[in-house]
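What follows is a short report on a single structure.
One protein chain is absent from this view; the other protein chains keep their places.
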Amino acid sequence: MLIDPIYPKSFASDNHAGVHPDVLDAMTAANHGDAPAYGSDRWTTAFECQIKEAFGSEAEGFAVLNGTGANIVGLSLMLGRYDAVICPESAHIATHETGASERLLGVKLITVPTEDGKLRPHHITSRLGALGTTYEPQPRVVSVSQVTELGTCYSPGELAALAQTAHDSGMRLHLDGARLANAAAYLDCDLRTLTTDAGVDVFSFGGTKNGALAAEAVVVLDPSLAHAVPFLRQQSLQLASKMRFVSAQLSALLTDELWRRNAAHANAMTARLVAGLEGLPGVSLVFPAQGNAAFVVLPKNATAALQSRYLFHYWDEDAGLVRWMTAFDTTPEQVDDFLDDIRKAVGA
Amino acid sequence: MLIDPIYPKSFASDNHAGVHPDVLDAMTAANHGDAPAYGSDRWTTAFECQIKEAFGSEAEGFAVLNGTGANIVGLSLMLGRYDAVICPESAHIATHETGASERLLGVKLITVPTEDGKLRPHHITSRLGALGTTYEPQPRVVSVSQVTELGTCYSPGELAALAQTAHDSGMRLHLDGARLANAAAYLDCDLRTLTTDAGVDVFSFGGTKNGALAAEAVVVLDPSLAHAVPFLRQQSLQLASKMRFVSAQLSALLTDELWRRNAAHANAMTARLVAGLEGLPGVSLVFPAQGNAAFVVLPKNATAALQSRYLFHYWDEDAGLVRWMTAFDTTPEQVDDFLDDIRKAVGA
Amino acid sequence: MLIDPIYPKSFASDNHAGVHPDVLDAMTAANHGDAPAYGSDRWTTAFECQIKEAFGSEAEGFAVLNGTGANIVGLSLMLGRYDAVICPESAHIATHETGASERLLGVKLITVPTEDGKLRPHHITSRLGALGTTYEPQPRVVSVSQVTELGTCYSPGELAALAQTAHDSGMRLHLDGARLANAAAYLDCDLRTLTTDAGVDVFSFGGTKNGALAAEAVVVLDPSLAHAVPFLRQQSLQLASKMRFVSAQLSALLTDELWRRNAAHANAMTARLVAGLEGLPGVSLVFPAQGNAAFVVLPKNATAALQSRYLFHYWDEDAGLVRWMTAFDTTPEQVDDFLDDIRKAVGA
Partner (left out) sequence: MLIDPIYPKSFASDNHAGVHPDVLDAMTAANHGDAPAYGSDRWTTAFECQIKEAFGSEAEGFAVLNGTGANIVGLSLMLGRYDAVICPESAHIATHETGASERLLGVKLITVPTEDGKLRPHHITSRLGALGTTYEPQPRVVSVSQVTELGTCYSPGELAALAQTAHDSGMRLHLDGARLANAAAYLDCDLRTLTTDAGVDVFSFGGTKNGALAAEAVVVLDPSLAHAVPFLRQQSLQLASKMRFVSAQLSALLTDELWRRNAAHANAMTARLVAGLEGLPGVSLVFPAQGNAAFVVLPKNATAALQSRYLFHYWDEDAGLVRWMTAFDTTPEQVDDFLDDIRKAVGA
């Protein structure tokens, strides 16, 4: 029934890419005979060991099904009935999850305007007046995204400062790491540097946007929190019965740092794209492109012309701002063709 | 890092099986170039059309990630803030979902003891005293599983009677169809006969237990309810970004009735197993085996001996009751070997 | 606009009674000048001291607005996101609170059938199979009512056994004390004997059914839990702004054991009623009347005749079972008149 794919090249999202061959191979290899369900299988054991190798012996990894699920499971470990989360106004949990935090967790998100999607310590300290005030939800968690939703990265030092600020006031630091791999590739550092070593308490490690099919990990670095995950993962609809196939995906990404190779390539393609935009009339980069996304303002007629041949969306239509993303499988030729078309569209 | 699989043959669950080759092939075939995310792709369109073919032109199908997710999304369409669900005491939603209905939906489950996992109309009518009583949650949904959690099937007439009873009192009928394929195979009828034609309002159509990797469908037959699904699916953590790979799984099962072939085979293997138990000393079948599960009482030392060579669990250890399940890939030889070992274990 | 009351004498509920004059006097006396809101007033301080006098120096009392509110606030202190409560099938939280536990707390109530409304230790231990099972909500709280909803009382020893059983498995004991005063009066013991000394962790102390206007106390005996009450009380809609008038009610009841005098009188009126039923044809007491409620089966035509002159309701219409309650202000003459009419109605 299905015909050949006819979708144009997409620069809309790293979710528009397919699955890396190594990931698909790992899934296929796991399809052999019976295996216990719900994680009592050795693909899952292997994944759990790889998490400890990557993040330290106290790290515990739990495979889940999607990014919003990873955020909700992770946050649910740290939040009680009258608690609040401090996060940037641009946070995925605040803007793109259909209010899952409010409805499934019952928490208030204290959203902070930022210039570039990055929270700073003073953003936290200036919101702590609520602590101890019975008519306000209590800030218990600071949540940041790495890479941010605006394509910027926190340095290890910036993350450590956020962790310190949170901990100093009895809060925990949560990191939405849907694109954590891209950050580690951009910063040329270990995953551990951005998480365990920085003082993060709970984070997600994204697979889907980086070459997996549908696999994310919730990683718990505070050992007092891990016992609750199996209950909350199942209740939160994030437990796969045939878990081996989810674990195999994550395991493939963690093997020989496939995550880094995929992310580094995606980042390089965005860098190539951004470099090619230099000096084009009416085209300007809005945020530093520190991952695999470029936020670009360009003339609306140019956008219209390009959208007839490529998939991508407005981030802010009034401002003429679009988001362009590259993925593990974007080729230099595709970027160069796109740049050619951009140049034509803006009359350069 | 992974070594060859060493797990023994499992009769514990259809979740212990792997993925049917046609399903894996369909996923692999979908891994080609870019495609829009979140369901705006043509694999999803194809799946949606197949749902209409199978269940009627008003049916709308939505791919989700797991069975509990399918139940919660489906039920959430029909339940308000002070509502209740009438279901059998053995219902999966009441026993195996870590209280997701209570916590994520906030509803009360009115659980009814049954003899064989099947709800009857009088079970419903006898619980309707709450209607209009402000201090009681209001019954709005009747939820039944087909095949039931005890391996029994509702006939089309029994389902229609439940639907009629529910509708007569302003309630809707929900069907947990994690093993709906097995029921249609057992009853040798269309899927439509057990759903659309019987008066079901919302149901799940299970893929994972029947040869998929991780894919279920929520199918909405009441057109007034469908508009809410995209919002609730995303909020309920059941939206896959690379949706094409979930839709491709369901599409493969719906192509040329692969679902029926898989389910019929699994059922036949259970029937073969049950036939072989006939007359064995101390071995008795507890419920009619009308799908791919057999509930069997056998001597505890026999159970212990068998568990050293096969994977399966007690359903009720005090009663010496075990559940044995077969899957799409269980072979006659595996069943026969198992029967040989059962005979030895019980000294026959 | 209001005309003189014309309601007949009610034996339907202790909620049909008015307010004890001492309580109303205390409220009137508190209506003097300005006072800080939300509990920072000295009527509240006095109430808090009286709670410590009655229940021990570690007891902390919090005034709330109604009985369901007291239960929800109390339970919320002890329950996380995947927890369950074990309680009798007849528990008020399970039957008369419009599913508030499920919706506001998100918890599953594991309801246990009992003969007389009283939970026994084996009811608890037989429900502990769920502990550690990730697909089941975890039992964290045992909740019982004293006096029970069926008019029976736990002895101090029975409560201590329940507390011990709960604590042995890492659970806490909650007591719905809407009629705790009636129990203490019936058992001729201190309030402390039934709570602090028995090992209860959190309980409610009911005022409204015992002569107050609208006032209940949540009392926390486990000091580790008390800090959360101010947040949860406000969030749970149970914080009165002009708190002095709620505290004054509770304070009046706690002064010179007015609670005991009211409850003992109500109990005595039920005892007088029950004594008068002795030997009446077709009239039988169903549960021991150990508080201010009598559950009585009588001929339906007798019930109909009596309901034309008195307010009371069927508890179970099919069984011909009614509940009769007396209150602090029921007079012996009213009981005797009622008995006269009962005798006529049953043809004695």
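In this document, chain identifiers A, B and C correspond to the written order of the chains, with residue numbering beginning at 1 in each.
As a working rule, a residue touches a chain if its C-beta (ideal position, glycine included) is under 8 Å from a C-beta of that chain, and two chains touch if they have at least 3 such contacts.
Predicted, not measured: the structure shown is a model, and the values here were computed from it.
Interchain touches from the omitted chain, evaluated on the whole complex, reach A, B, C.
For the chain missing from the display, the contacting residue among C:A54, C:A91, C:L104 or C:L191 is C:L104, taking the whole complex into account. Summary of contacts with the chain left out: across A:A12, A:A37, A:A84 or A:L119, the touching residue is A:A84. Of the options A:G18, A:G61 or A:P137, the residue whose C-beta touches the omitted chain is A:P137.
Per the touch definition above, the residue from C:A54, C:I72 or C:A345 contacting the chain not shown is C:I72. For chain C, the residues touching the chain absent from view are 1-5, 7-10, 12-13, 15-19, 24, 27-38, 41-43, 46, 65-69, 72, 97-100, 103-104, 208-209, 213-214, 231, 234-242, 245-246, 251, 255, 311. Touch with the hidden chain on the side of chain B covers residues 76, 80-82, 134-135, 138, 228, 230-232, 234-235. For chain A, the residues touching the absent chain in the complete assembly are 81-82, 84, 95-99, 102-104, 106-108, 134-137.
The criterion applied here is as follows: only the chains that are shown with their structure count from here on.
Rounded to whole angstrom, the centroid-to-centroid distance between chain A and chain B, based on C-alpha atoms, equals 33 Å.
Computed from the mean C-alpha positions, the centre of chain A lies at a distance of 51 Å from the centre of chain C. Contacts with at least two other chains are made by residues 231, 234-235 of chain A.
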